[in-house]
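Here the complex is missing a single protein chain, while all its other protein chains stay put.
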Amino acid sequence: MVNKNPSFVGKVGNFLYLFSFLFLLWFVLTNTLNPEELFTGISISIVLSLILSNNYKKLGLPPLGIKRIEYFIMFTLVLLKEIVKANFDVAYRVLHPKLPIKPGIVIIKTELKQDIAKIILANSITLTPGTFTLDIKGNELLIHWINVRSEKKEESTKKIGERFEKYLKVVFA
Amino acid sequence: MNILYDYIYYAGAFGLIFIGIFTMMVKRNYIKVIIGLSILETGVNLFLISVGYISNGTAPIFSNPGIEAKNMVDPVPQALVLTAIVIGLAVLSLALSMAIRLYKHFGTLDLQQIKEQRW
Amino acid sequence: MNEMSILDPVLLIAIPLGLAFLIPLLGLVSKKIVRWIPVVGFLFNGIVALLILPHVLKQPIIVKIGGFVPPFGINLYAGSVGMLLASLIAITGFLVSIYAVKYITKGAEQKYHILFLLLLTGATGVVLTGDIFNLFVFFEILCISSYALVAYLGTRSGLEASIKYLIQGSIGSSFLLIGIGLLYGQFGTLNMADLARQIVDYTEPSVFVSMVFMITGLGIEAAIFPLNAWLPDAHSSAPSSVSAVLSGIAIEVGLYAVIRVLFTIFAVSNFFIFFMVLGVLTVLIGEMSAFAQKNIKRMLAYSSIGQIGLIVFAFSISTQLGVAGGLFQMVSHTLGKALLFLCAGYMIFRTGSMEISSLEGIGKKMPITALCFTIGTFSIVGLPPFTGFASKFMIIRAALANGELLLQILIGLVLVGTIIEGAYFFKIIQTIYFKGAHKTDNREEAPVTALIPMLILVSFIIVIGMFPNIIDKVLQPAASELLDQVKYIGSVLG
Partner (left out) sequence: MRKCIGIILLIIIAWGILTSLQTMPFGVSRAKVANHYINNGKDETGAANIVTSVVINYRAFDTLGEVTVLFLSAIGLGAVLATIKTREKRDTEKASLILSTGCRFLFPPIILFGAYIFIHGHLTPGGGFQGGAIIASAFLLMYLGCHGEKRLNDRCSTFSESLGGLAFVIIGLIGLAVGTHYFLNNFMPLGKFNTLLSAGVIPIIYIAIGFKVGAELSKIIDLLMEES
């Protein structure tokens, strides 16, 4: 079976991936170990994954691994830290009587390949106050920045994207 | 103050109802009439919901064993509103489909300009 | 009781609903079956309704949905009025859906049949239900399917009519819902019998306001005089088979709801002068506008307004005879107007125009259809061997029974309206038979599927007109059911 259909393993992998994601979600929603609930959750997740897993593959989600999860958690922590930092920064700018802002749109580069990785990067940038992702074109992100500190592509990439990208690169390697 | 507390919800609901009826009667643009209809329906639903409220009431769900029946709000208006919302949605979607047709046929949404049928 | 448990009146609603849900599935298999589904549904309904009808004349059947005792669950009240109208709806629906098998060729046919089936199912629900919110829900089914069916042909006029209808109808339903909300807020129940028991005095302002809201909301669908602006457009622009049920069933059902709310819930007794005057105004305005029309379907639509006025007048006499007369007039109007619209449908189809002048010589071209049309007009005007005569005669008798001067004046005005009605209908008949004799077209009769329903309707009109006693056996219990509020409460709440 496996030899005849080379993509079979890939299919099973996709299926399991979506299945575990959905089932985890179900578990979080119901928050109980009641066998009836678990059984219902498993069956719904199986049905949904059977139908939808093929499309999910196109997103380019990475396979699971210890290192990846570790880095993803670290990424989350860094994101939180950056959000707090940026909040204070923006609050300072808003409250300062001189309003030291310099709004503008900059372009940054990213080395991430997968769509989903780009989305995560874009959304993290949006979540941090002061920066806002407008669009993604190829491997360039269009960003509105409340205080443009550098108009050069490389520098702004370093200032905005780098701090997240180094973790995401490992996760999506 | 007391009067305000007693009637503020009804006043809000009927305020919406009046705005809706007024919009439907006065406006000429069909889309605005549909918006008026939507406001009217919202007002009616709010009115129905506020009919069933009791002071400091809780939702009528026995989700934990400790919940008492005494403080629960009236479940019937909530059931009625569920029905009324769905019906309102149905009318609204039909009205919107007619708006599409209207624009394709007449090239305008102004109801005053559409005079195929006379008295 | 054993026999009755099989013939549950709820089947009259449940089976057509199930069939309507089934139609899209069957449509995947075969397009031809779909056309016959409404026919099957209404045949079933007609048989069941006629089988139940004798049982309810003495004792109404109370159907407890879900097995909950009335104030707590929804109940159906299958009394004489409900079953009479339900049988009427089923029979008319059966005949019109046979007609529609060949008549509907344009547009989304399958959707037409679903909408048609659901329109009459909504009507059946309205006449059977004993719960006021349930009445609203079924009323909405009736209204929404009418909106869609009026716009079905997709012509400019149909669209415009449908939009008018939709705007006014949805304001009406909102009013009805506000009225229901006010009633629930005051009495805490939605069951009609329970409400009726608790409402002691409708002159109390709080109750009066909710009554006005409900009557206004229902009155829009019933097309009572100031609220009938939508009717002529809607009824004339819809496909003829739809006009037949809109004119024959939908407004009657609206009127039934008004009457039920007035008589049973609020037990109104001294409010009727107002309705009598409204009824007479409706008659005069309807008939006079009909007289001025050049478009045959618009003329029939205005004539429906006149007939509705007559029925309102008959009900507001509020004696046994008057209410029976009103119900009888409903029956004869349904049969007559359905027949007229069905005939007009193929006459328009063959001539390609709705103008009355284009009907010249149609008496030779389609003799059977023209004959049916003539009989229909005779019945609506109220000429002797037809139902219209019997029902109008009953109303006149009722009006003259207590010898009040006001009633005599008003019935005089109603008769003026009838004379106007006669004038314009004879004008059409003259056009059909005696004008344009030089035209020698070959005969182009309507197809058999259209002729059969017309002929059946004609036979109903003649048989009931000759022997009004057949229907009188149902009318008398029905009238007393409407008038006797105490018995209604007793039979529901026990």
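Labels A, B and C are assigned to the chains in the order they are written; within every chain, residues are numbered from 1.
The criterion applied here is as follows: a residue touches a chain if its C-beta (ideal position, glycine included) is under 8 Å from a C-beta of that chain, and two chains touch if they have at least 3 such contacts.
Being a predicted model, the structure only gives us computed values, none of them experimental.
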| item | value |
| --- | --- |
| Missing chain: touched chains present in the view | A, B, C |
| Which of A:I119, A:V148 or A:V170 contacts the chain that the document leaves out | A:I119 |
| Sole contact to the chain not displayed, among C:H55, C:K111, C:K364 or C:K435 | C:K111 |
| Identified contact with the non-displayed chain, of B:I35, B:A79 or B:L109 | B:A79 |
| On subunit B, residues whose C-beta touches the chain left out of the figure | 5-10, 14, 18, 21-22, 25-26, 50-55, 57, 59-63, 65, 69, 72-76, 78-80, 82-83, 86-87, 89-91, 93-94, 96-98, 100-101, 104 |
| Residues of subunit C in contact with the chain not shown | 5, 8, 10, 14, 17-18, 20-25, 27-28, 63-68, 71-74, 106-108, 111-112, 114-115, 118, 121, 125, 131, 133-134, 137-138, 140-141, 144-145, 147-149, 151-154, 162, 182, 184-191, 194, 205-206, 209-210, 212 |
| Touching residues (missing chain, whole complex) on subunit A | 18, 21-22, 25-26, 29-30, 34, 36-37, 40, 44-45, 48-49, 52, 55-56, 58-59, 115-116, 118-119, 122-123, 133, 135-136 |
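In this section, only the chains that are shown with their structure count from here on.
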| item | value |
| --- | --- |
| Central chain (by mean CA position) | B |
| Where subunit A and subunit C are represented by their mean Cα positions, the distance between them in whole Å | 62 |
| Cα-centroid distance, subunit A relative to subunit B, in whole angstrom | 40 |
| Whole-Å separation of chain centres (CA-atom averages), subunit B against subunit C | 29 |
| For the subunit B and subunit C complex, residues of the former touching the latter | 17, 20-21, 24, 30, 33, 37, 40-41, 44, 47-48, 51, 76-77, 80, 83-84, 87, 90-91, 94-95, 98, 101-102, 105-106, 111, 114, 116-117, 119 |
| For the subunit C and subunit B complex, residues of the former touching the latter | 133, 137, 140, 144, 147-148, 151, 154, 156-157, 159-163, 166-167, 170-171, 173-174, 177-178, 180-181, 184-185, 190, 232-233, 236-237, 289 |
